[in-house]
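With one protein chain withheld, the remaining protein chains of the complex are depicted in position.
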Amino acid sequence: MILLLKKNLSDEQKSFIFGEIKKLGYEPSVQSVDQTEAIFFTEDKEVPFDFANMDGVAKVIISRQEYPLTSSKIKSEKTKIQVGPYQFGPSQILMIAGPCSIESEEQALAIARAVKKAGAHILRGGAFKPRTSPYSFQGLGQEGLRILNRVKKDVQMPVITELMDAREAQETCEVADILQIGTRNMQNFSLLKEVGKINKPVLLKRGLSATVKEWLLSAEYILNQGNPNVILCERGIRSFDSETRNLLDLSAVPLVKQLSHLPVIVDPSHALGRRDLIEPMSLAAIAAGADGLMIEVHDEPHKALSDGAQALSYSSFEAVISKVKKIAGTFDLSYP
Amino acid sequence: MILLLKKNLSDEQKSFIFGEIKKLGYEPSVQSVDQTEAIFFTEDKEVPFDFANMDGVAKVIISRQEYPLTSSKIKSEKTKIQVGPYQFGPSQILMIAGPCSIESEEQALAIARAVKKAGAHILRGGAFKPRTSPYSFQGLGQEGLRILNRVKKDVQMPVITELMDAREAQETCEVADILQIGTRNMQNFSLLKEVGKINKPVLLKRGLSATVKEWLLSAEYILNQGNPNVILCERGIRSFDSETRNLLDLSAVPLVKQLSHLPVIVDPSHALGRRDLIEPMSLAAIAAGADGLMIEVHDEPHKALSDGAQALSYSSFEAVISKVKKIAGTFDLSYP
Amino acid sequence: MILLLKKNLSDEQKSFIFGEIKKLGYEPSVQSVDQTEAIFFTEDKEVPFDFANMDGVAKVIISRQEYPLTSSKIKSEKTKIQVGPYQFGPSQILMIAGPCSIESEEQALAIARAVKKAGAHILRGGAFKPRTSPYSFQGLGQEGLRILNRVKKDVQMPVITELMDAREAQETCEVADILQIGTRNMQNFSLLKEVGKINKPVLLKRGLSATVKEWLLSAEYILNQGNPNVILCERGIRSFDSETRNLLDLSAVPLVKQLSHLPVIVDPSHALGRRDLIEPMSLAAIAAGADGLMIEVHDEPHKALSDGAQALSYSSFEAVISKVKKIAGTFDLSYP
Partner (left out) sequence: MILLLKKNLSDEQKSFIFGEIKKLGYEPSVQSVDQTEAIFFTEDKEVPFDFANMDGVAKVIISRQEYPLTSSKIKSEKTKIQVGPYQFGPSQILMIAGPCSIESEEQALAIARAVKKAGAHILRGGAFKPRTSPYSFQGLGQEGLRILNRVKKDVQMPVITELMDAREAQETCEVADILQIGTRNMQNFSLLKEVGKINKPVLLKRGLSATVKEWLLSAEYILNQGNPNVILCERGIRSFDSETRNLLDLSAVPLVKQLSHLPVIVDPSHALGRRDLIEPMSLAAIAAGADGLMIEVHDEPHKALSDGAQALSYSSFEAVISKVKKIAGTFDLSYP
């Protein structure tokens, strides 16, 4: 750790800081530059308080790795995550598709068959839906899970669905092949700890205004509890321009792949909130290095009970897949 | 509801839209302006899907009130919320103060006595702490609650503490006079519904990048479940300048007081993250119309286990209170 | 124009609004919905004041096209802009490359030869540099222009350089094939009007926190003065995460190509501020539909007098070009 001191400290203030370091059992050394003093010491365990809080300390520079389990500096080999017959990880593009919400068995079945036929690998479908307004459709809940289960068996596709409440973890796990943690729950640490104890892949969406570091620290909460199977999902961050619902931060993809060994996919549907930009941004996501995509598809997009403006029709989805396959081919990635 | 149509729609597209409105039992009428057509109909119940999703619809204008229970348009009288001997509401300034986290009984007791003596009304102290990193101090948990309970009885102050998990609601309610929902859980809808069923005041912090409307819709989740006692708390939003930890959005105070009947307070400590700006921004908050403040105070700020850089010492806190009283006096507000 | 009125207006307030519309020579008609009244009238010329300012008006909906010359609704054919032997426009990828600043003739010549050999079409090089600090290197100024001119003739490449001050327009035009308007000057309207009067292609960078609409309105300032040759350049917007210097908003590319007929390119160097992300984001930009790229290249990136952290070495630049060509080929775009 390096502590940069403020200028013109009294001897008493300096002694106090030195004293606190020594109480921790560390041996501080000092270096001066341009009237600024810097104190160095090697921290071999976590310091129980924050030196940045101390009067007289201008800046703390930590050299310890902040998310050791998630970091690529400690585990450089890319993590591969098996979901049914597919594997998230390097050199392979996986496609998750389906409706935002499960609305009925008939609808879910029709969409599942259509997206599978078009080339999707995993079916998405929300049973419990986080909605900004309490008066918006909140999902079919347990009935939604039952429908998802029947569709999954019928169509033979792995499924992903969102978990919003630790008390629903067990019943959700009976159906889901991947548990989704939504953007609003990225820092719901109770829920993160809960899915960290479950032996099931977790898709962790980036929070609406989370930094990449905060996102990786949220992944660390899950890994730290014993579950190494975290898939990261960039889904747009808050910005000032209302042309798109959120701002798709594609540079987070190569950044996260550099900082971490976890796979990362992109959800252009929620990021953009409008279907006319899904295709170009899906292609851009793959070109930027994403390991997969999650795209909303609906049989009657205009009548979707949630987020229909962003859902693709079957034919648009097929067009996206055919171009995604081309771009995957260009970069020697497999599209199973 | 008013639907603005895109230009150059085919007759078929228009018929489809009209047909969907008529299926809902509404009678659309049309008005043309500058080559744009607008369709009007009176929505007397919620429309089960979103017209914005429909091809051909450029814009949807809703005139229905989106948060009827929270809105001042429907209930114009200001809500008063009783907490022990004090009342949050118009013409009165209340002060919540204490440490970020409960660290030990001795510490909590000392700080409680100091802030009460200085003029604080309610004691804050976290038992369960949401921390960005899993390796940071997570709070003393149930032991923290027990300490808070003993201190509360000893010092005779109402207390506020954060609830992070619905499964801890019961034990937290046994101690807390106000349940705090933290910024990261503002859209943890399961938790909002849970506290909506509890007969206990709730302090709802604004999310890190929540719009004012989203914040009021989160309050609506609580009111909608039967709990009318929600205190709103502005605590800074995410911005691009790292000089302060977050950006204190004081204009949200008069805005929320205009849009809603709920009381609103300000937490300058978490917003700014640095103690040197707490005093001016506390005064500004009262001048902007806040009904109270929540300020972190610590006996040894530099050694606080969480967020010490923003905690005030006893003497700085006393200085803030004396100026807050002056400004309250200027505007004929009582400081009990 | 549609004016939505506030609820519960007095007859007098309504009469006033109607009177103002009639004074403009328009004939208002009224429609009521859900206790809200809407006033319609056709605006065939610009209204000399803003109805949104009027008491009683809740919302103004304008259907007039706000940037008629820039909009693809009015001119649907894509604009092609000739620069030396190359053409910015559909189905073609152009590459602008070179140093951030001209530092010496020797250096500029070496870099120009290297980027031309690698496959760049146009040379970039700043003579006048906008720098956040007055103590940073401000560019070589007129000497920089002279060097750029000699290099241009020697290497036979068209050149682009930034214009910061209308008073330097003439001498800059004698050298530049494209005038660059930098991000800090996107709303320097005096300068926009000036380059609108010049018969020379203009590269208009997006402002650091400009919405897409504001950007297109700035382009309109140039077109409106008679210069139709505007190339738009996305170069990152301000955000809250300091991992990258700015946030590259790639979804602006397909968005702008939908809203406007102007070509749009991407500058990943300034957006990201770090060379390790240039390659993936260059590929993503092309996949998203960009008509070209502008990339910083330096012979000794670590010694660049400005923005060296983002400059590519010759070999990294060659690697980017070879992948850009592959992705261009995948989408049947030519790379001349």
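All chains are identified by letter, namely A, B and C, in their written order; residue positions are counted from 1 within each chain.
Note that a contact is a pair of C-beta atoms (placed from the backbone, for glycine too) under 8 Å apart; a residue touches a chain by one contact, two chains touch by 3 or more.
Since the model is a prediction, treat every value here as computed from it, not as a measurement.
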Listed residues C:201, C:263, C:280 or C:301, member touching the removed chain: C:301
Listed residues C:8, C:132 or C:315, member touching the removed chain: C:132
Sole residue of C:164, C:233, C:256 or C:277 that reaches the chain not shown, by the stated touch rule: C:164
Contacts of subunit B with the absent chain, listed as residue ranges: 209, 211-213, 237, 239-244, 247-251, 253-255, 258, 271-272, 276-277, 280-281, 283-289, 326-327, 329-330
Residues of subunit C in contact with the chain not shown: 46, 48-50, 52-55, 66-67, 130-135, 137, 164-167, 184-185, 187-190, 208-209, 214, 217, 220-221, 224, 238, 301-309, 311
Residue numbers in subunit A that touch the chain omitted from display: 1-2, 4, 7, 29, 31-36, 38, 40-43, 59, 61, 63-64, 238-240, 242
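Following the convention adopted for this analysis, only the chains that are shown with their structure count from here on.
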Greatest separation from subunit C - chain, by CA centre: B
CA centroid of subunit B to CA centroid of subunit C, Å: 39
Centre-to-centre distance between subunit C and subunit A (centres being mean Cα positions), rounded to whole Å: 31
For subunit B, residues contacting two or more additional chains: 238
